[in-house]
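Let me begin by handing over the structure; questions about it come next.
Note that one protein chain of the assembly has been removed; the remaining protein chains are unaltered in position.
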Amino acid sequence: MDYVVLGAGPAGVTAAETLRSIDKTARITIINGEKEPQPYSRMAIPYYIYGKIEEGGTYLRQTEDHYGKMGIEYRVGRCGGIDSKGHKVHLSGGESIPYDKLLIATGASPIIPPMPGANLPGVHTCWTLNDAREILKHADKGSPVVLVGAGFIGCIILEALYLKGCKITIVEFAPRMVARMMDETAGGMLGRWCQKKGVDVRVSTKVEGIREGSDSPDAKLTVDLSDGTSVPAALVVLAVGVRSNINFLVGSGVETNVGIKVNEYLETTAPDIYAAGDCCEGIDLSTGKPDMLAIQPVAVEHGRIAAQNMAGHPTPHEGSLNMNVLDTMGLISSSFGLWQGAPLGKTAKLIDEDNFKYLKLEFEGDKLIGAQCVGMTDHVGMLRGLIQTGFHLGEWRDKLLEAPERLREAYVAVSQARPNYGPVAPHTNTPVAKAG
Amino acid sequence: MTTTTDTIQVTLKLYASLGAHLPAGHTRNEARVEVPEGTTILSLLDSHNVPREACHLVLLNGVFQPPGSRGNARLKAGDAVAVWPPVAGG
Amino acid sequence: MHKALVIDPGKCTGCKQCEMACSYVKTGEFNVSKSRIRVFDFHTEARFVPYTCTQCAEAWCQQACPVNAITTNADGVKVVNDNLCVGCKVCTIACPFGTVNYNAETKKVIKCDLCLGSPACAEACPTSAITFQDSEQAGFDKMKLWATQAAHAATHEGPNAPVAKG
Partner (left out) sequence: MGWNGKILRVNLTEGTVKSEPLNMDWAQKYLGLRGLASKYLIEEIDPKVDALGPDNKLIFATGPLTGTAASTGGRYSVVTKGALTNAIACSNSGGYFGAEFKFAGWDMMIVEGKAPKPVYISIIDDKCEIRDAADIWGKSVWDTDEWIKKRHQDPMMHIAAIGVAGENQVLYSCIVNDLHRAAGRSGVGAVMGSKNLKAVAVRGTGGVKVKDGMRFMKATREAKKVLQENAVTGAGLPAYGTQVLMNVINEAGAMPTRNSRDVQFENAHDISAEAMATPRKTDGKPNLLTNQACFGCTIACGRISKIDETHFTIQNKPQYMHASGGLEYEAAWALGSNTGVDDLEALTYVNFICNEQGLDPISFGATVSAAMELYELGLINQETTGGIDLKFGSAEALVKCVELTGKAEGFGKELGLGSLRLCTKYGRPELSMSVKGQEFPAYDSRGIQGMGLTYATSNRGACHLRSYTVSSEILGIPEKTDPLTTDGKPALVKAFQDATAAVDSTGLCIFTTFGWTLNDIAPQVDAACTGEWSPERLLETGERIWNMERVFNNKAGFTAKDDSLPARLVSEPAKTGPAQGLVNGLAKMLPEYYALRGWTNDGVPTNETLSRLEL
């Protein structure tokens, strides 16, 4: 059996490892589209930028010769196309690799907004390790940096740039920060927090263009904004969003939408081809509908489930929970599931503007379906637990409507309700439990 | 020749965890029991299988009986023996 | 068989000796807010529930970690390797039990590691509400039973309910 995994992010690596754990003899090849000695994690890049870790610290697996020891062939190469009838992957160098089963886990890439100057030197996205190396060349202490986009990824980079000591202006087209992760209250809190930390936050503002030259001695670029002002920049970081890497699939028989279309077994429309992670549209647990959820835990979940299906263990994917956690210069926020709430659902809110604390719980009936959280980190995973398991909160729903801060009690009360015994939290299906 | 032993009535009170050793038909934690004349506190307790090591506080008509005297003094009709395992309060 | 913490809330008196022992072992001072185990107090129901990590066989936190900083040791314990943890907090939202927490002082995550073999909480518990024993023993069977009941408790309607298929 020949398994080929295209893409060496968390989805690809997890899939390769899962395949090996099921099938001890198969040939497994994992192909990284980026020229790196090891698969690495994008989640770790901000920590690399501000020097908390070395490059090696970003690697997905930390043991020496991890892939060699597992009998997984790791190689670098860009995919030029797929011959789904011939069961072959074409690499851009001309080489073809045959497969019995193929996993596409090619991830996503940052969107470069169509604006003048987006390709100037000193303008970078912050997505790959290579981007990070480029950014490091410009992000010196005191350097003026313009960060375009205050979404989830923008905010993660913000933290790193802040810790590097850069002078930051953040420009966001939407009327608030993290608009796709949290509501006005939370976004407003984050914005105030950033201002307090000395970051210039411009929301409802568009970048009209970037041009070379600046009045400021420490900047080589000038960023013109829709509010009529211009900001000098030694570095412009673009973080306006990502899109799935699927262009190479044209004509392959693998149907795509925003991402690759998959069924509940993460099979694509082409035989023996599966997809996982940011490049595909898996099921969103909250809506039951396909969606591209570009987050690490979902990539891992997809990777495992796809591999189990590829290896002949039919494992349906019931859906992934959309969730995010963000550290904005020390203010930690998170959101889960249907944080926008349900049309007829009830909402519990705790707002403490002075102390930058916010907790919002969204219910449908007596179940938690979504949550947002700012400034609170203790036991925050319980939010996921409640949403994921769909536990009936019963009377605790009303208690939470009165006092959402009693969330942890509510969780323990309903999850440990009976018998009066045992360290058992909610019944949750781990990916392995889904097998068979 | 058979001798009949006269019996007397005494009250046995077993408290806290010793309550489990009370004979059937007790009310509250007390039982009226018939014992042969000449019965000592120890023999009364033994006859109800009250573990000796658990008999920490033994009061005869409210007066503490040190362990040494529990096997000596003979009970009289109407006596009340109250026993507790080690307990305290405040 | 691995040993596990078996918790019986029915025996807990709410004394928090477990929290004190845990915080002392982990931080060198007595600080219940740093304890990896927490006792929840439901006073109107006269019930106290100690709560900590269950060391899942297939741990959500471990899978979610982007840099492999959470590893399984020989005793099946999920351990955070401080030298690898970057502090991204993904595990804190991934763990559906809420037992991986972020420590703002160290900028790393903390979780119960069973004190690598002799949990201080179990040793400190005066009523055996927390014991450390072979997970195959009685407690674990009851846990499984409970898991089954919990599965029934979660109704299979609505978009959020886990659906058992296949």
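Each chain gets a letter, A, B and C, in the order it is written, and its residues are counted from 1.
The rule is simple: a residue touches a chain if its C-beta (ideal position, glycine included) is under 8 Å from a C-beta of that chain, and two chains touch if they have at least 3 such contacts.
All values derive from a computational prediction rather than experimental measurement.
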item	value
Touched by the hidden chain, restricted to displayed chains	A, B, C
Touching residue (missing chain; options C:21, C:37 or C:61)	C:21
For chain B, residues in touch with the removed chain	13, 15-17, 19, 28-30, 56-57, 59, 61-64, 66, 80, 82, 84-90
Positions on chain C contacted by the hidden chain, ascending	13-17, 20-21, 23-24, 27-34, 43-48, 124, 126-127
Residue numbers in chain A that touch the chain omitted from display	350, 352, 357, 402-406, 409
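Assume only the chains that are shown with their structure count from here on.
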item	value
Whole-Å gap separating chain A and chain C, where each centre is the average of the chain's CA atoms	26
Where chain B and chain C are represented by their mean Cα positions, the distance between them in whole Å	51
Sites on chain A at which at least two other chains make contact	none
Per-residue multi-chain contacts in chain C, two or more chains	none
In the complex, chain C residues that touch chain A	4-10, 38, 40, 42, 47, 49, 51-52, 54, 56-58, 60, 63-64, 66-69, 84, 86-90, 92-102, 104, 107, 139, 142-143, 145-147, 149-151, 153-155, 158-166
Complex contacts: residues of chain A adjacent to chain C	10, 14, 41-44, 47, 52-53, 57-63, 285-288, 296-297, 300-301, 304, 314-316, 318-319, 323-325, 327, 330, 332, 334, 336-337, 364-365, 367, 369, 377-385, 387-392, 408-409, 411-413, 415-416, 418-434, 436
